[in-house]
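Take this structure first; my questions come after.
Shown here: the complex without one of its protein chains, the others still in place.
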Amino acid sequence: MDDATLRFEITRLGECHVPSPMRGVRFVGDDERVLYHARLEDLGPWLQAHAEPPAMEVAGPRERLLFDPSSIACGIVTCGGLCPGLNDVIRAIVLSLRYHYGVTRIHGFRYGYEGLVHRHGHAPLDLTPEAVARINELGGTVLGSSRGPQDPAEMVRTLKDLGIGILFTIGGDGTLRGAHAIVEEAGRQGLSLGVIGVPKTIDNDISFTQRTFGFATAVTEARWATYAANAEAEAARNGIGLVKLMGRDSGFIAAHTVLVNSQVNFCLIPEVRFSLERLLGDLSARLQHRGHAVILVAEGAGQDLVAPTGGKDASGNAKYGDIGLFLRDAISDHFRRTGTEISLKYIDPSYMIRSQPASPVDSAFCLLLGQHAVHAGMSGRTDMVVSFWNHEFTHVPIPLAVSARKKVDPLGALWSSVLASTGQARDLW
Amino acid sequence: MDDATLRFEITRLGECHVPSPMRGVRFVGDDERVLYHARLEDLGPWLQAHAEPPAMEVAGPRERLLFDPSSIACGIVTCGGLCPGLNDVIRAIVLSLRYHYGVTRIHGFRYGYEGLVHRHGHAPLDLTPEAVARINELGGTVLGSSRGPQDPAEMVRTLKDLGIGILFTIGGDGTLRGAHAIVEEAGRQGLSLGVIGVPKTIDNDISFTQRTFGFATAVTEARWATYAANAEAEAARNGIGLVKLMGRDSGFIAAHTVLVNSQVNFCLIPEVRFSLERLLGDLSARLQHRGHAVILVAEGAGQDLVAPTGGKDASGNAKYGDIGLFLRDAISDHFRRTGTEISLKYIDPSYMIRSQPASPVDSAFCLLLGQHAVHAGMSGRTDMVVSFWNHEFTHVPIPLAVSARKKVDPLGALWSSVLASTGQARDLW
Amino acid sequence: MDDATLRFEITRLGECHVPSPMRGVRFVGDDERVLYHARLEDLGPWLQAHAEPPAMEVAGPRERLLFDPSSIACGIVTCGGLCPGLNDVIRAIVLSLRYHYGVTRIHGFRYGYEGLVHRHGHAPLDLTPEAVARINELGGTVLGSSRGPQDPAEMVRTLKDLGIGILFTIGGDGTLRGAHAIVEEAGRQGLSLGVIGVPKTIDNDISFTQRTFGFATAVTEARWATYAANAEAEAARNGIGLVKLMGRDSGFIAAHTVLVNSQVNFCLIPEVRFSLERLLGDLSARLQHRGHAVILVAEGAGQDLVAPTGGKDASGNAKYGDIGLFLRDAISDHFRRTGTEISLKYIDPSYMIRSQPASPVDSAFCLLLGQHAVHAGMSGRTDMVVSFWNHEFTHVPIPLAVSARKKVDPLGALWSSVLASTGQARDLW
Partner (left out) sequence: MDDATLRFEITRLGECHVPSPMRGVRFVGDDERVLYHARLEDLGPWLQAHAEPPAMEVAGPRERLLFDPSSIACGIVTCGGLCPGLNDVIRAIVLSLRYHYGVTRIHGFRYGYEGLVHRHGHAPLDLTPEAVARINELGGTVLGSSRGPQDPAEMVRTLKDLGIGILFTIGGDGTLRGAHAIVEEAGRQGLSLGVIGVPKTIDNDISFTQRTFGFATAVTEARWATYAANAEAEAARNGIGLVKLMGRDSGFIAAHTVLVNSQVNFCLIPEVRFSLERLLGDLSARLQHRGHAVILVAEGAGQDLVAPTGGKDASGNAKYGDIGLFLRDAISDHFRRTGTEISLKYIDPSYMIRSQPASPVDSAFCLLLGQHAVHAGMSGRTDMVVSFWNHEFTHVPIPLAVSARKKVDPLGALWSSVLASTGQARDLW
């Protein structure tokens, strides 16, 4: 991304005059910044130009707040598909609002943005520390979720009626766009409403954040799918284990899963095109030499091969053809034609992964994410997400966060390690 | 089953003259028996008739053996689908043959009964204690497997050529029938060949054994599928989680999985017929009252509803229509017609369950199973399986073991507890 | 145990006239019995004498009840040390009382029998289905627990004041003795108070039940202690891993843990005496030949070696000397004296095991246990525990259940398999 387009300034709703009730902590100064570039060579031009290189605002508690904890109400909403850690983030926000700041009115909106639209009739939950005490041990989201946008005007009306000062939205790309629309609508109405996003993408494909919650858990669970595929493949003559994993636009989960146990022989991701002929040819060769094979395909891979469905889902994402079923059938057909008896087992573990409780390491990360979201909100920031960048929590404007997707670099170190692990040809096209 | 048809006599290949090398153990007497009936009322007629009630031979080490450990060779073969614990049983047999008896030549036949047929060209593995040292920590089977019968004459020829005295077959119904065919062929040829079966049925549907290896692990893993289905269902308005589990003829896995976490609202098994209309009606009612539902269906349930495929798989089992996909589509169609927006998530975890390593409790059970199989084989028994009955390991003739399948009793305590847990109507027909 | 001393008759509080609200279930007849003996040879004398052999009452729902569900109140109490599944059993009792019978007043007494004594000031919890909804996913006990007896008169006064008709006590030997004392006191006062015990013994050492909840989970978790001991031992020259596990009077957990992964070389249990000299000698030999060793000791083993503490704990059990620390020091001293550098790692995982949530298979078992306890209580039975015997749930009088402890038979099949697995000498004495 061209440095010139980077705008890391965070919008603030107003001047902060309320002293923070937090005691004994190191408050973060408003001018603390984390460098966007970690490479010296990327910094060179800036050094030469004696200019300040692009950098993100550092997250953390501020000495002065915009909102008075004793009078503010807050809202939390979770949108889109399940992701391990949703309940952890909800809980972290509630506990931080209550115990760091003393906020007592916290509303949990039901079923995503639907819960912000009055006519859907979903009364919000009252989120107390007791209500969220051990929800981090449960998968799913206690708030419920839904896909798709709602009318910003209707949502802002609900927020206004409830006197919400800060809305925390936990969701992906579409959710963040919806959050931005709320910010704009509130701005038009002159409302002092903060909107803080916690990026949720099990695919880890949101830009300007190097780590998203749930991803580590997803890789942890996905390894059992490749484990199963390998056990099935090894146990049969010409055994083929085929696993489809999450990854609509980015193959991070697939790539990392390969690295976990090195039992995958072909990894197919959206970023790297492949031809069916090359794949089948190399698969045949592998069966001849090794007697079995494991294939891992991200759901967004090979979309040029599957008939486009044309439709869109409620979130407005293009509905993808099912590359997993396509490959299952294409492989079976191929070997039937060539007279080779194979044993193909197809595994699609997506829902079993998404619904897990967060792994302990993810849980700790979610706790920090939620706390930093609260710090940002109480300080009057808005239209931003909490990010993790170069080992620190930072703030990123929503428009920047949704401006592009993070992708696996086919020439980069991660994909090189994947190729080394699978032994597949660099070029299957 | 009519008591009169029960024949628990175990075939023996000959008189036992070789003293066992085992020291300091309590040898089992050849007349020790475990009662088939555990109920006093079933015993009543026998008491009144002053007759000996039906009983199984007790498993365990014998003081005198048929085979001389120093000269015998043994073989092991695993057949059919994967099941947690296969590697444990292989390992237990190898370790018991070697360390209890001193047998040193142990052949592991590859890819099921194919490995017993010369023209398939699968050389057997040499199974030493070192080779099997930690295979119990791995899922799958190190021997490989395959489905379907092979010609008994060809198999016996291979066994004869290798000088096999005892063949241990680990597999299900079809495998045991194949084992019986080997016994008969060997008998025709006058060979002193013992065949000992270790019943493998992840469905726990083999008769005359109250527990089979892998079943506990399967229930342990299956709970994550219903957990996921529940998390997905609760997170959506009109959320429906639909899980298909193993269970071709018997619903034991489904029934026990219901009892694990009580998150299932409809459990459908082969033993209990249901009508689509009743199911859809009750499902609608549940959605109206509770907003979400979890359905668990065993693969053999509702076969009257799905178009028969007509075909048979390599094992000779009728190929079943896919009740999981059928229900997914039927439910979606129904609510589309009635104008109710639902969110249905379909989960089919079968391969991820079958390929797991055995749970610790299953591992210990497999160790004992394998040891008892060896004791039986060395004592010259043949045409039998090792069973677990009324808290003891026993011997059961293969013909009896395959004479009928074990089923969930729709009027029994297990199904009553399932109904109590799901809250579904006793009669969905 | 001498058959003549077996008294399986269950006490009933009165005639049952209230029809059960359960529908469509198979009610259990009052004369259904499970044979105590599973061996034909144990039955021989009874057959010859034409007498009815000893048998246990079958558990399950009865067509007629003593208590009217609409008016009865019930209580639940958990006593003694933690055991996986406590919350499962509490939940199962609550759900069965409510959904099978319609009972609405269910009190959860806090901190064991203390909660039944007014002056301790622990108000009971109101146990609704909502309150217990997902407690089965948590380790520990939501009721709290305590050790030691309380005055029966005081406890009965509390029960009377609250109008309790059935008290469910979940606990071990001492707890059951306390339950019996309550029965006797209530009898003296002419109260119609049923007391139903659910035997809790992580050691699986209660007689007349072949399976107790939590035991399978304990073995499942204990395997990680021996796994760790083995990894540490193998990683060092003369590495010794020493694990102490539960097992005050009976070595079942230790014995089963050996069978799980066969990584233990010396298993020491209370039932089998050993001398320190023999142990150290064989340990030295093993180090010389194999370079490392794993020792598993049950806490009640070798009590003749450790200085008796003389004291008793609150439950009245003799306080044991710590055989784990004793062996750690004795082994270290020995090899220091003999000039052999060793690396000994000592692991005591007891609390980490006891506090786990139940494994899925244990959870299902707990659900059935709790349901059967409720069925028994509602039918007016008292002074009994729910047992599992020869594959069925049964009723056993408390006095019989506490009359003796179940032990590992040093000449039996289990111990033989342990010896075969460890390779240790049968006689270390």
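When the chains are written out, they are named A, B and C in that same order, and each has its own residue count from 1.
Rule of thumb we're sticking to: contacts are C-beta pairs under 8 Å (C-beta built on N, C-alpha and C of every residue); 3 or more make two chains touch, one makes a residue touch a chain.
Every value quoted in this text rests on a predicted model; they were computed, and no experiment measured them.
Novice: In the whole complex, not just what's shown, which of C:P61, C:G75, C:P124 or C:G140 touches the removed chain?
Specialist: Candidates C:P61, C:G75, C:P124 or C:G140; residue touching the omitted chain: C:G140.
Novice: Determine which one of A:N204, A:S355, A:Q371 or A:S387 touches the chain that has been left out.
Specialist: A:Q371
Novice: For the full complex, which residue in A:H50, A:H289 or A:R337 touches the chain that was left out?
Specialist: Spelled out, the listed residue whose C-beta touches the missing chain is A:H50.
Novice: Looking at C:D42, C:E184 or C:E234, which residue reaches the missing chain?
Specialist: Once the missing chain is taken into account, the touching residue is C:E234.
Novice: At which residues does chain C meet the chain that is not included here?
Specialist: Interface residues of chain C facing the absent chain: 82, 111, 114, 138-141, 144-146, 224-225, 227-232, 234-237, 345-349, 351-352, 354-356.
Novice: Spell out, residue by residue, where the missing chain touches chain A.
Specialist: 23-26, 31-35, 37-41, 43, 46-47, 50, 52-53, 55, 58, 60-61, 95-96, 99-100, 136-137, 210, 216, 219-220, 223, 256, 259-262, 359-361, 363-364, 367-368, 371, 390-393, 411-413, 416-417, 419-421, 423, 426-427
Novice: Can you list where chain B touches the absent chain?
Specialist: 134, 137-138
Here is the rule we go by: only the chains that are shown with their structure count from here on.
Novice: Would you kindly tell me how far, in whole Å, the mean C-alpha position of chain B lies from that of chain A?
Specialist: That pair's centroid distance is 42 Å.
Novice: If you average the Cα atoms of chain A and of chain C to get two centres, how far apart are those centres in Å?
Specialist: Spacing between the chain centres: roughly 46 Å.
Novice: Multi-chain contacts in chain A: which residues touch at least two other chains?
Specialist: Each of 138 in chain A touches at least two other chains.
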